[in-house]
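Let me give you the structure first, and then I'll get to my questions.
Up next, subunit A:
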Amino acid sequence: MSKSGTILYLDGVSVSFDGFRAINNLSLVLDRGEMRAIIGPNGAGKTTMMDIITGKTRPDAGEVYFDGTIDLTKHDEADIAMMGIGRKFQKPTVFESHTVEDNLVLALAGPRSIFPALFHRRSKAESEHIDEILATIRLEARRNDLAANLSHGQKQWLEIGMLLAQDPKLLLVDEPVAGMTDAETEETARLLKDIAKTHSVVVVEHDMHFVRELGVKVTCLHEGAVLSEGTLDHVSADDRVIEVYLGR
Partner candidate 1 sequence: MRGMIATLAKRVSGAALAGLMMAGAATAQEDTIKVGILHSLSGTMAISETTLKDVMLMLVEQQNAKGGLLGKKLEAVVVDPASDWPLFAEKARELISVNGVSAVFGCWTSVSRKSVLPVFEELNSILFYPVQYEGEESQRNVFYTGAAPNQQAIPAVDYLMNEEGVERWVLAGTDYVYPRTTNKILEAYLESKGVAAEDIMINYTPFGHSDWQTIVSDIKTFGSAGKKTAVVSTINGDANVPFYKELGNQGVKAEDIPVVAFSVGEEELAGLDTAPLVGHLTAWNYFQSVDTPENAEFIAAWKEFTKNPDRVTNDPMEAHYIGFNMWVKAVEKAGTTDSDAVIDAMIGVSVPNLTGGYSAMMPNHHITKPVLIGEIQADGQMETVWETTGLVVGDEWSDYLPDSKDLIADWRAPMSCGNFNVATGKCGGKGVN
Partner candidate 2 sequence: MITQRLFTGGSNRRVLVTALVLAAVAVLVPVLHLALPPSSPFHVPAYMVALVGKYLTYALLALALDLVWGYCGILSLGHGAFFALGGYAMGMYLMRQIGDRGVYGNPILPDFMVFLNWKELPWFWYGFDQFWFAAIMIVLAPGALAFVFGWFAFRSRVTGVYLSIITQALTYALLLAFFRNDMGFGGNNGLTDFKDILGFNVQAPETRAGLFAASALALALALLITSAITRSKYGMLMVAVRDAESRTRFIGWRPENIKVFAFTISAVMAGIAGALYVPQVGIINPGEFAPANSIEVVVWTAVGGRGTLVGPIIGALLVNGGKSWFTGILPEYWLFALGGLFIAVTLFLPKGIIGTWDSWRASRRDAAERARTKAEEDAAPPPVDPATGRPVRVEETPRAPSPGLSGGPAPQPAE
């Protein structure tokens, strides 16, 4: 398999915690501009896979490449984030004591060292970019509210907005619609599809309705390895997938 042309390339990745194999010889390739949905039952290793890609967890074995050339196992979270991988957590995580706008200001692409931050003044371009993002994530009205006061769904959007502000090449989105109303879920699907026009995206999700709405290639993980890959219809027709979902 060639790494060139891929945005994300995982080959033979394994990791274990205290004897428990969370990821077991996992291989996954994502092409530039692709959006991929990852499904799988609890404990399938979805979040751990995200941890590995973003540098939080070091794999015991295997290759992890970003953009065809960058070995992600050699970098830490901040580096990887700066290279252009944005990650949304399972539980929405925003800076609750800051306003919506300030959350985005902090996430905006730019130098990441202390002294520029100390003497930073917002430029016009930055303000415009923030306005854009606010519009994208439908939070213009709440610009000056504390993030803590947002609803659960709005926090999810804000987090996605922060990823956008980072201007990443690849977005990892972990369960973006957990705890959302149906309307919000639909809205989120629309939002992600918008984003996918300009970015590569990996979405981890349980909600099959939502995955269907995204209408992209699906990878099903089980016990740390790829169980099945293809369209949602193909995957959901797979006997092994049915078995692990229905349980035996």
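Selection criteria: all candidates are chains of the complex that A comes from, given by their letters.
As a convention for this text, a residue touches a chain if its C-beta (ideal position, glycine included) is under 8 Å from a C-beta of that chain, and two chains touch if they have at least 3 such contacts; residues count from 1.
Because the structure is a prediction, the values reported are computed rather than measured.
Q: Any idea which of 1 or 2 touches subunit A in this complex?
A: Here, the candidate touching subunit A is 2.
Q: Flag every residue of subunit A that touches candidate 2 in the complex, lowest number first.
A: 54, 56, 77-78, 81-82, 86-87, 89, 93-98, 102, 105-107, 112-114, 117-120, 138, 140-141, 146, 148-152, 159, 162-163, 165-166, 183-184, 187
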